[in-house]
Structures are given as structure tokens and as C-alpha cells.
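A quick write-up on the structure given underneath.
Every protein chain but one is kept in place in this view of the complex.
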Amino acid sequence: MKVTRRDLLVWSAGAAAGLVVTPVPWKLLDDVSIWSQNWPWIPQPARGPVDVKQSACALCPRGCGIKVRMAGGWPVGVAGVINHPVTRGALCPLAFGAHQLNWHPKRLRTVHRQASSSSWVEAQAAFAKACAEGPVVVIDGYPGRAESLVLETFAQNRNGQYHVVLSPEIRSLIPYETWSGIPATALGYDIENAQTIVSFGAPLLDGWGSPGQFSRLWAERAAGMTDPKLRLIQVEAELSRTATRAWRWVAIHQGAEAALAAGLARVLLEDRLVRARLPMPALTLTDAAVRSGITPDAIRDLARTIVANPPVVAIADDDNPAIAALNIVLGSIGTPGGIVKKTKAAKSYLAADSASSPARAVLIDASVPWEFTPQTDAEVFRFAAWDGGSSKADWLLPAPGFLEALADVPTAPAFPVETYTIASSLVKAPHEVHSAAQFVRTIDPSLPAMEKIIHTRCEDVFRRRLGTLHAQEQAPVATLPSALKLEEELRKGAVWVGEPLRVGFRCEMKEWPTISDSATSANWTESWSAPVLPPLASKLCRESNLREAPQGRNA
Amino acid sequence: MFPGVDGFHWTVSHILFLSLFFAVAMTIAGTVLSAAWRTARDFHRHQATQLCWESDFAEMPESERRCRHELAGRVGFRKCDNGFDCRHCSQYSQFAPLPAKVPADPVGLKYPQDRLYHRGHTWVKPEENGTVTIGLDELADHMIGEPDSIDMPEMCSELELNQTAWRLHKNGNEISLRAPIEGTVVGIGTRNSGWYLKMRPRLDLRDPLTLRHLLRGPEVSGWLSRELERLQLQLGPQNTAPALADGGVPLPGLMDAVPEADWDTVLSDTFLGI
Amino acid sequence: MRARYGMVIDLDRCTGCGACMLACAAENNVPAIPQATARTGLTPMLVRKASNGMDGGARREVFIPIMCMHCEHETPCVHVCPQQAVEVDKATGIVMQMPQRCLGCRYCMTACPYHARYFNWWDPSWPAGMEKSLNPGVATRMRGVVEKCNLCHARLHSAKEKAAAAGKREIDPADYIPACVEACPTGAIRLGNLADPADPVTQEAHSPDAFRLLARIGTEPKVYYKSKEAWVRGLAESVSGRGANNNSEVKHV
Partner (left out) sequence: MSSAALTVSRFSDRKWIARGQERTSLPHFLLWLTPWVVVLALGVYAAGLCLYYGLNQTNMDNRFAFGLWIFLDLGIIALGAGAFFTGFLVYILKRADLKPILNTAVVVGFICYSGAVAILMIDVGQPLRAWFTFWHPNTHSMLTEVTFCISCYLLVLCLEYIPILLRNRQLRKLPSFLVFEHQLHKLVPVLAGVGTLLSFFHQGSLGGLYGVLRGRPFAFRQGFFIWPSTFFLFILSAIATGPSFLMLVTASVERVTGKRLVPGDLFRRLGFISGVLLGIYVAAKSIDTLIWLNVTSPSEGFAAWQYYIYKPFGTPILFAEIVLFGLLPAFLMTYHRSAMHRSWLLAAAALACGGVLLNRFVLTVQTLALPTLSFDEFLRYTPSWQEVASFAGVIAYGVIVYSLSYRYLPLFVSQEGEDTNVSRG
């Protein structure tokens, strides 16, 4: 018989009804939903044993100790080292995402000449040529490392110059260098022993110095106490993170720190609150009050509060001489709880922004913050692990990323005693990246090898038999069997801490520094060398409104 | 929630909730199933066509559902509630004896008295051999004229009363002719043969009840005049001139003559379609 | 013993650095979604800012880390979830979210007064190769499901395994330290067993300076805050339109 439309209708109706009672649709449903629970395009972490390695973070000159959880040869998590003598387990927020930095989309993997990609061979040729033709300037962002030594020696051998981009903490010590002749890198703030800290806009609780050191100290001695053992007085225009937590917040006009410092000094000297014979600031108290935007009485009270419980130290967030002068007035130079000298063996560096000397080529190390651009028309060879976008570099050379290269970690800036440790590389670097030191050694093989320098440094520490080694438990260096043992321990993450050398020093301040309104910008990633932030930093800057995304760095 | 699913544990709320839910689900399922089962049963008992006819009958407009006795003028105003099956009509006998007020001769159309007529414009002619001949009455035949195609039932197939017996196709309209009587098909005819079907009735022809439901005598003419009246209305006055001769006799091939009319309605009204 | 893990967060110690947020994200394989905003981001641990509403030198601000409060009583999210994708772990008091069972109806998110639940608006994605840096202990989630802080359950799990291996029934508290607690540079966040009266955290939770957000709603959150400053403690009560909060300040989308 022929099939009519009616038959089709009936048939389909029956089929629809019948299908429901078969298991087919239900099985299908089940499979589909199970599929939705493990979509193939969603990455799942590789299962595997996790072991913990200890190292140091070399992404900025603070060199915090880090505990790295490794799985399958890759870092899967970063945490602080509780018994680290400096950081005591604390880290800056960025460190917790640092282990992902090496896969950042901006990661540099090939040599770039201007925009076009090039090769190491060409780069070496070009650099060799430049070196042959004229002097080179080498710019370093993290002085004191073995790598720095290699670079410095190279510069000297080429009668070039070695410049350093100093961290803000070091910069704040430069006035004392000019007045005392002691290199700023040899000085430090002895906040351990300070009772009162007057911070002129220094982000003490927001990544200043070695983040952990002050945070821990503040947490123990000040946080939540109405009468804290450590009085933190924050002088700042905005209610910064430090200001919100400070014992007192002195809200002044933008950039009036110097004026207030002068005002305070005047009060201290006039009212004989300090026993010191020193030049009086030219600024009158009223002028100081007008400039800083608080009343003369408030300044008087502040002065009294400051001297109320010594020792006291004033900390600037840049090389503002007025605040240094205030410290001199307060007698905080070379005294416990003040500005102290931590080593005899330190040299003063040429600050990089004075790089006006004629050069044929400029070599910039990866440790130099990306924002820094040299004032020169020489050929610029810039090392970087990540591409930060527009820069004046003629050559962009891929450097090792996070934990990819062996490095040693000298004393953190402005830390009051010498420390030393070794950041052993935990991740195998991609074969196409090289550090600046490796690069210059291809030009000048006579340069010492990193390993060798580190080794000699360990021997040196061992020979001096001073200080203690902080591993799982502390051990005086004197008790160690050999320099090799020391080096081995350091490579496993132990930290050597020197003896505080208790020597005073004097600053000759002829007259009070001239007051100039300083526009301060204490960026929380001031000396974070990488031009990019860990992807997870988006939690702070974009997926929440906790922080402003720092300029020039794509979070 | 079910035993075997991880984290399952009986709680009062589970029991209440599930029992309620399954009660509801069962009720719904039960309703559908019983409806389906009853449907199957109706087909099994050959009640399906009866049900369909009843439903179609209910759908018919009032004017189409007049009682044969009203048509014959025995009563003033009476509408049929039995789906035109007078065999089960309790009041048939009380009206049948009454005198008819309508002339027994149909207006101008040949409606021989030797056959009985169904409301669906089919006629039944009992033969001596106990079979019946079934054909299309003249009004219908004139209206349709020469059909484009015809599909007849299979030989020996069983037909139910008022079930579609055969179909005619004309100008894209499908016309279903309702079987005037239940029985078995024993012969297939054509238009030219003057008849369409020969059937062996299921019931005994000698029993007067068997053919009681079919129209005869004055009922036929009364019914016809109403049908013509309706036609005239539906085809519209502008068509009446060409379509109907004086005395309202439709010319042969009415569908060809007046193609623009609403044949869909006309046909379904005429042949008790839906 | 039936533990009741809870936290005491000392707001006087919180400097709002955000270390806890990154540590949490890294530990729990929370992706950084390129298109996400402060309204659609995934921040199981979120540091928010509140102020005393004044301006100039009188202004005070406080940072408030917000995560799942692990409500003990009539836990709102647990009650509303249609398919038991959220449940309170009887042994630990941790409110557990099971993303693989979640159908993403987001009813729990509307139920949570702390806005501590987050929806995966996008498929999680990492730059090429970065999936190698994912924490092996925690499975990633997929688009269209809700997630939240589960008190670093993976760490609790490994702590239990360690205890079991050593044949102990109780875990060593030193082995179970959530990522945020571990990361906090000032020790502001601390985890403890509130069922143990001897636990210092329990004692702190009962100190006069301690308070809980929206405690009067009556869900018995197990995350306590504490501050010496009265105005900060006042934030617990919900007098809306009070301190302007930069964190939930959102552009008109």
C-alpha cells in the first residue's frame, strides 16, 4: 500500500512517544552531562609528587627567600621561608604568582633588533663591533651580585663605565653619602632597634626595603596596639596603605615633606629638644606650617611626639636631603636605631641617570627596571626576560626568567647588616636565553665565571669567620667545617648574616639643604625589574579594585 | 536521592517529597496510558469509527443536524441527537406515524422511490440476493460532475456506518462519501456504471430496523429543498443564475461552473464532512 | 574529634597588600581571566576596603579580607542549592562546593550575604604552557559553575594523609595552613579549630575586640574579625550608605 501523509503523521507521533520509554534519550543525557564535567579544552594539572625547594627571588634587589613547590620539574607554588633572617616568611604579593611568569605571553624568546627578530650571532657581532669602536656603558639594576661584578669588570676592561639604577631605599641614603663620604650601599636603617619611625612618604608597609622585615616587625611591635613599642608616624599627602596602618598619620600638602622636616628641625633646635649645635633651617616655622598645610602647633606637638621615645629615625622615600638633615638633628646617625654602617667593603656607584658620558654602546642588564631609559644616542643592548613594549633599545636580548639562572643575593638595600645567599636555578632555562654576564664573556673570555666568583665569595665569608648561617637551624660560620659546606648550604637556601659592626660615623652638614618641593611617587613596584606582572596580579588590579595597576606594567 | 547514589540517606523530607513527586508522576503517566489504552480498546471493539462520527456530528452546525421528521414536516422543530441513527432513537416510533406536510416528489431531480437516501448524499438500493447497491445521489453527482479521480475501498473490506466509504477528487478538493450502512464490500463500480459499491449488509435486510435510519419519501424532498436552499445561499446570488435552473435544479458540473465559490465549506456541509 | 575550622582576621594588622589573594588563586588554580572585571572576576579571597566616611586628615580606612564565612547555622548557600552541590562537611565544618555537580543556577550567590561566591563566567584559560604551573592538588573548574573558598581543602586532605601514614587520627595543625594564612606577611589571618576551647584562635574569637560580619542575620559565620577601633567593629552592623568602598565601586556596565 502507498504511504500517505496521514501514515507519516501517525508514525512520527508514535515514534516520538515510543522513543521516550526507551533508554536511548536518558543514556544520551547522561553521557552529555558527563562530557560537560570534563571538557577537553580545559587544562587539568598533571598529577605528581610535589617536593619543596628553597631559593631566592631575584626579580628585584630585595632578594626575598622563597620556598618553591615543584611538581614534574616545574614550579607550582611560591611561599615565604619562615626562618629566613630577613623576610621571616613574608613576601610581596607578586611573589605568589611569580612561578607563572616564565609562561607570560610577553616572555622574550628571541633576539630582537628594533622591531625585527634577529639572532645571538648578529647581536654578538654588533656588540663586539661597538666595543671595538668606542667605550661602553654598562647599566645594572641590582649591584653587588656576582653578575654585577662580571659586568663591572667588563666595563673597566673596556675603559667604559659601570652605572647603577639604585633602588629608592638606597637613593634615600645618598645624602648621608655626600655628607659622610661613606657609600650609600654601605649604610642601612637599623629599624630593629628604633622606637619611633618617622616615614616621609616611604611605603614602609608596602614593599619598602625587604618587605618581610618591616611588616613582621610592625606586626609584632605595633599592629593594633594603642601604645605600640614601635611608633610609626607616616607623613604623607594621601592616605596610603602605610598611612592607614600607621600609629599617626600626618596629612600634609603634596610634596611638602622637606618643608615639614625643616619645620620640625627648627622646633627641635629652638625648643632645645635635642642636644645638637647645627645650622638652623632658613624656613620659619610659620612658612613650614603654610607649606605643609598643618598648624605650627601641630608641628610642635609632632616634634615632641617624635623625641618622646627614642631612638628615632626618619625615613625618606627618595634622596630628599632635608629628611636626612632631620636625622642629623635627631642624632640618629651612626647610633643604634638610626642610620648605621654595615660594611667597610662597599663602593659608591655612579647613578645611572647621570649617564651623560659619551659612549658607543650601552648595555642594560635585565635587572634594570623597564621604565629606565638611558639618556643617550649610543647603540643600546638591553637584556630582558619579558617585553615591556616601547623602549629605546636597539637590541632586545632574551634573558633568563624566574628561577632560570644561578644568581647570588647580596644584602638587601638599606638592611642594617650584611647578608649573603645563593639563588640556585630550579628551572631549566630555554636554550635561547642568555644572561648579560654570559653575553659579555663571549666578547671577553678573560672575565671570571659566575660560579668562580660565588665560590670565592663563599670562601671570603668563610675566611672572615664572622656572622651566622641561617639554615633550618642557625650555626655560627666559625663552626662550619669548610667553605664548600658553606656554599652547599647557601645553595640550598641558607642565608649568611654578618655581624653588625658597631661603628659610629659623622655627617658634616655645612648648612641646611635648600627646601624644594619634591614630587614623590612611591610606586609599590618601584624596583620590580620585570616589565610585566604575574598574570594573577590581575586579581589585585583588574578583578578587584584593591590596587591601581602600576604604570607601564601590564597586569 | 536514590539508594546507590553517593551521599544518600533517608530523611522525612525525602520520603514526603519523593512520595508526593512520584504520586504526581504516576498520575500523569497513568492518565496518558489509560487514554492510550482506551483508544486501542475502541479500535479493537470497532467503536472507533462510531466515536469519530459522533464527534464529527457534534461539530456539525445546528442547521445540518435537523431531525428527519422535521424535514418531512411531521414536527415543527426538532434536532437530532443520535447522529442520524434512528435505529437507536427512542422517539422514532412516536413521530413516524404522523402525516407528512411535504410533497413526496423531489423538486425536479430524479430521486427514485426504490432506494433509500443517506444524509451524506448516497443512496442504498436493496437487491433480491440480499446485497445492497450504493451510489451517489443526483444532486451530489451534478455538483461534482466528472471526478478527477476516485479511490474505492478494497474488495471484501468491512465498512462501518458513516465511515468514509470511498473518496472522489475534484479540483483539488477531496470528497469523502460516508457509508450509508455497515457491511462488506462485494462489488466496486464506477460513475458510469451508475453505482459505486455493492455491499453485503452486516444486519439482516429483512429486518426493517436495518435500513430505518435512511431517508425515504417526503423526508427526501424536504431534506433536498433545504439542501438546495443552503446551496443557493452558499454559492451566492450572483452564481444562482448560471448554477441553478428555474426550480433550483443544479446544472451538471456545478463545481466547474462556479469554481470561485467556497467549495471547501459547501462540500463539507453537503457530505457531512468536517 | 569533630573539628570546627574557623578564622580570626586581625584587621589592625591587614595592610591590604593582597598577598592572600594571589596565594589563594595560585593554590586553587584560579585562572586570571583577561576579560574579567571587578564584578566578574574570580577572587575566592578578596581584600576589600572600607572607610569611616570622613575626608582629609580625619579619614580612616581599613582593609577587610572577605572569603567564604563557612556559616555554621542555616548555611544559606547549602539550603538553597537544588542539587546538593554545596554541603557542610560534618567533620570539619567547612562549607564544601562541588563544582562538578553544580549546574550554575547561581541561586547560592544570591543567597550569600557576603558576596563570597563566584561564577565562572568564562572558560578558565592559561597562556600556552602555563598549565604546567598549576597546583597538582586541585582540579580546575569549568565555565558555568560556582566556586568559592573551601579553606584550601586540598591542604587539609594532604595533612590527613600524612597523619594517616603516621598512624595518627588527628592531623598536626602545623600541616594544615591555608594559602592565605601562609601568605599573610603580618600574620593577620589565622586558622584555628573553634571547637577546641584551648585553641588560641578560639580564645581570640571570644575577645571583646572580635566581631563577625552581619552576625545578627544569625548564620553563625566561622570567620571572625577583630579590631581595636570602634568604627571598624561598627562595620559589622549593616548601616548601608556608610563607608564608601572602593572595592565594590563599579562602573555602570
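Observations, loosely collected:
When the chains are written out, they are named A, B and C in that same order, and each has its own residue count from 1.
Throughout what follows, contacts are C-beta pairs under 8 Å (C-beta built on N, C-alpha and C of every residue); 3 or more make two chains touch, one makes a residue touch a chain.
In this text, all values refer to a predicted model and were calculated from it rather than measured experimentally.
Every shown chain touched by the omitted chain in the complete complex is listed here: A, B, C. Across the entire complex, the residue among C:80, C:96 or C:195 in touch with the chain not shown is C:80.
Screening C:13, C:48, C:70 or C:190 for touch with the missing chain picks out C:48. Touch with the chain omitted from the figure is made, among C:106, C:162 or C:228, by C:106. Counting the whole complex, the residues of subunit C in touch with the unshown chain are 35, 37, 39-41, 48-50, 64, 74, 76, 79-84, 101-107, 109-115, 117-123, 142-146, 213-219, 234-245, 247-250, 252-253.
Where subunit A meets the chain that is not shown, the touching residues are 6, 9-10, 13, 29, 32-33, 35-37.
Residues of subunit B in touch with the missing chain: 1-2, 5, 7, 11, 13-14, 16-17, 21, 24-25, 27-28, 31-32, 34-36, 38-39, 42-43, 48-49, 51-52, 55, 59, 61-63, 171-172, 233, 256, 259-260, 262-265, 268-269, 273-274.
Note that in this section only the chains that are shown with their structure count from here on.
Across the structure, the highest number of inter-chain C-beta contacts is found for A-C. Across the assembly, the mean Cα position most removed from that of subunit C is the one of B.
Think of the whole protein's Cα atoms as having one middle point; the chain whose own Cα middle lies nearest to it is C.
One simple way to say how far apart two chains are is to compare their mean CA positions; for subunit A and subunit B this gives 97 Å. The distance from the centre of subunit B to the centre of subunit C, each centre being the mean of the chain's C-alpha atoms, comes to 77 Å. Those residues of subunit A lying in contact with subunit C across their complex are 36-39, 41-48, 50, 69, 71-72, 74-80, 89-97, 99-100, 103-105, 205-207, 211-212, 215-216, 218-219, 223-226, 239, 241-242, 244-245, 249-251, 534-540, 542-547. Subunit C makes touch with subunit A in their complex at residues 10, 12-13, 15-19, 21-23, 25-27, 29-30, 32-34, 36-38, 40-43, 46-49, 56-57, 59-63, 100, 123-124, 126-140, 142, 182-183, 185-188, 227-228, 246-249.
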